[in-house]
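A single protein chain has been omitted from the complex, and every remaining protein chain is retained in its original position.
Chains here go by letter, A and B, matching the order in which they are written, and residues are numbered from 1 within each.
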Amino acid sequence: MKKLKIKDVIMIALLSALYMILYMLSMVLITPLGPFGHSIGSGLCALLTGSIFFFISRKIGKFGQFTIMQAIVMLLFGIMGAGYLPWFITSMIGSLIADFIGSRNNRTSVFIIALASGVFHVGQALGAIIPSMFFMESYRSEWISRGQTPEAMDEMIKYTSGIMGVIATIIVFALSVAGVYLGYAILRKHLDKKDVVMA
Amino acid sequence: MKVLKVNPVVLIIINIIAPSMYVFLNGKYLQVFLLIFAGALLALMGRFKSLIAMLAVYFSMMAIYTVTVGSDKFKFIALFFIVLVQSVPCLSLASILVRKYNSAQLLSALETIHIPRVLVIAITITLKYIPTFKREFSYILESMRLRGISFTWKHPIKSFQYFIVPQLFRCAALAEEVTAAGYVKGIDVPTKRTSFFEEKIRILDIAVLFVFVIGLAGGFLWKQI
Partner (left out) sequence: METNLIVANNLSFNYEASKEGISDVNFTVGKGEIVLLTGNSGCGKSTLLKCLNGLIPTVTEGELSGKLTIKGTDSTDMKMHQLNKIVGSVFQNPRSQFFTENTTAELVFSMENYGYDKADMQKRLKELSDAFGIEKLMDRNIFTLSSGERQMIALASVVTMKQKILLFDEPSANLDYGNAMLLGQIIQKMKNIGYTIIIADHRFFYLNGIIDRVLYLDSGKLKLFCSEADFKNCKYDTRSFNVFSLDIPCHKNSACKNTVSSLKNVSFKNILKDINLELHKGEVTVLVGPNGAGKTTIAKLLCKTYKPDSGVVDTDDLPFFIMQDPDYQLFGTSVINELTLVKDDLDSIKACLDKLGLLPYMHKHPFDLSGGQKQRLQIAMATLCEKPLIIFDEPTSGLDVYSMHNVVEEILKLKEKAGVLVISHDYEFIRHVANRVVFLDEGTIKDNFILSKDSISNLNNIFMHMQEERCNEKVKD
């Protein structure tokens, strides 16, 4: 396996700047959807940035590429005061798995890259989904004391955090996969034929 | 009155830890504690406008929550706002962070917590090119308009392609130039990197963190009772 050089890291840093712009754009677009939107925000971002993922895989294709990008994104959100611990943890785990899946060389198939992007972004999304489950839980007793029945409350929590969590995860994954295929469609003709191998 | 100067690292640590505490602590307690803590910090830092804005947003959200939570029909609105309101204190601290400190100062915070050199360099580059690329996106849109291939929802994929592809290829070309510029400025020096903007953590910073930790510990006690 080839090691990342300084030049590779710098290219990742530049592409991360692009990624951040599209991330922030998707956050703005998703705000009207509220907390549920927040958890699928990563999916919208993945849809827009699939081309970046495809580009990185073709131009770099070395282990660590996704982890470094995620680390840059997380640390940037961290210093801007917008990061929090569970999000960091799930995101970094997701990106590491993505690297294991899709960073062997620069001829990885589109499908594998799509899978890697899916895991990468589900990692981000879980950071928002998991804490919100606990959050709902901690309000359960208060809602009950306000006259809701425990059964109705459990139903609601299950619905909002449990089922929604599952749905959000699936949506994020699907959007990520779609994003990479979109990126492939966009970039196919732009990259040399030898660079692009069909799935 | 002398205004309290807080090391950005302190604000960053608080923002990273605080929201995660919902996993361990009672939501209501944490919510109130964070509101008081952030409010006090804003007041001590002399950021009264931010303080007023935070309180206004917080209480209007709570008002909506209180009105809607009793009704079966509208309780989804309540749910929506009670999740949203948890982030208000942290967001107002974050806004101070971004507005009061420049990117070099924020970056130095990373060096305080010993992030590997290569990542510090990488983030320096990312931070510089976010505004640069934003500007360049407007150039690209402008030249799309003049070429008669403006962004249109009729052909979203084609339009998106025109928008993103030039920038991707520019990144590849830029990587080479930035690498060269970086090497001649010593990004490969093996000794430890220092930071001009790094500020020592002072007693006051520790005091702020101490109050924060005491508050969280109080939450654990409250939960026991």
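We take it that a residue touches a chain if its C-beta (ideal position, glycine included) is under 8 Å from a C-beta of that chain, and two chains touch if they have at least 3 such contacts.
Note that the coordinates shown come from a computational prediction; the quantities given were computed from them, not determined experimentally.
Participant: Any idea which of B:84, B:144 or B:204 touches the chain not displayed?
Facilitator: If we include the chain that is not displayed, B:144 is the one touching it.
Participant: Quick one: say which of B:52, B:173, B:201 or B:214 touches the chain that got left out.
Facilitator: Only one of B:52, B:173, B:201 or B:214 touches the chain omitted from view, namely B:173.
Participant: Where does chain A touch the missing chain, residue by residue?
Facilitator: So the residues of chain A touching the unseen chain are 7, 189-190, 192.
Participant: In the full complex, which residues of chain B touch the absent chain?
Facilitator: Touch set of chain B with respect to the missing chain: 102-104, 124-125, 127-128, 131-132, 135-136, 139-140, 142-149, 161-162, 165-166, 169-170, 172-174, 177-198.
Keep this in mind: only the chains that are shown with their structure count from here on.
Participant: Counting in whole Å, what is the centre-to-centre distance of chain A and chain B, each centre being its mean C-alpha position?
Facilitator: 18
Participant: Write out the stretch or stretches of chain B touching chain A in their complex.
Facilitator: Residues 8, 11-12, 15-20, 22-23, 25-28, 69-70, 75, 79-80, 82-84, 86, 90-91, 93-98, 106-107, 109-110, 115, 118-119, 121-123, 125-130, 132-134, 137, 157, 160-161, 164-165, 167-169, 171-172, 174-176, 178-179, 182-183, 187-188 of chain B touch chain A in their complex.
Participant: Could you please specify the touching residues of chain A with respect to chain B in the complex?
Facilitator: It comes out as residues 6-18, 20-21, 34-35, 48, 51-52, 55, 59, 68, 71-72, 75-76, 78-86, 88, 131-132, 134-135, 138-139, 142-143, 146-147, 156, 160, 182, 185-187, 190.
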